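First comes the structure, then the notes that go with it.
With one protein chain withheld, the remaining protein chains of the complex are depicted in position.
Right after this comes chain A.
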């Protein structure tokens, strides 16, 4: 039986654990210490972990089930908006217009009443549920129609890209009621804790790390289960799987929905740490970037996807700060490099460098 935590995942989780414990500790060191970590870096690290979680989500459906979604940014953004709506409501009367009920942008637009779809978002638990339910439901309905009509491959990629583009346009409109162009921002606190307080930042960071670890374990559990094997079977020989009696569309919808919910969770954790969510998150290029992370790290490995996200995002921060014009070329170059030279990504490279392992011993039946 395949183990839930293999060497790779074990190493990754151990490293994640170490960072999660050490980074907050390092912020408490005196600022004269060489090991001091400025507190403002904690949300940045938290943001990176959100991206890693998003990459794991995409890898679950692309790497294992072969569903190349070019719209995962949309699920991420929807999760982010759900949390952002709660944070907006939590500002309450402390906004510029001091309206206890309406967020500033609504007052600015001259609205007098909270739109119905904002009801309930004053409660944290409701927003948290919505951050998972909305992306999950969208993925379920979208997937149900797409997979039942046997849309797959390039066509599926194109319609997922169209989905995120449509949402981008919709969320840009002021009368959609999500803050239009500016999105949602100026958040104050979450569950009564100030978002700028170092302790809140640390708590959010730790929570993100826990979510990442939890989702990686969940994704791993799915992929090593018999259903995970069916997913790979679908990827390898779809019609063979059907003729064995498996309803391929059910499996695809299932994994697509779980993956979208993970992406929504990543978005919900991202927003309080970054302090803003705007329609730019729906940009088609964002979704493509996620694919690059996964491809670079090594698709179908989960750990590789997370590492790919961390590497590319770090590279992006560095490049956009030092050579702002180069980033898009670098991203394109990376994509070409991965496709041509690293079909199995960074993890594949590591595997190739390792001395060839002896053939695994025949598994003994339990």
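The rule we apply is simple: a contact is a pair of C-beta atoms (placed from the backbone, for glycine too) under 8 Å apart; a residue touches a chain by one contact, two chains touch by 3 or more; residues count from 1.
Definition applied: contacts and distances are computed from a predicted model.
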item	value
Options "Acyl-CoA dehydrogenase", "Cytochrome c peroxidase", "Radical SAM domain protein" or "Urea ABC transporter ATP-binding protein UrtD": UniProt name of the undisplayed chain	"Urea ABC transporter ATP-binding protein UrtD"
Contact residue for the chain not shown (choose from A:31, A:112, A:239 or A:322)	A:239
Per the touch definition above, residue among A:227, A:283 or A:315 touching the missing chain	A:227
Footprint left on chain A by the chain that the document does not show	1, 222, 225-227, 229-230, 232-233, 236-237, 239-248, 250-251, 254, 360-363, 365-366
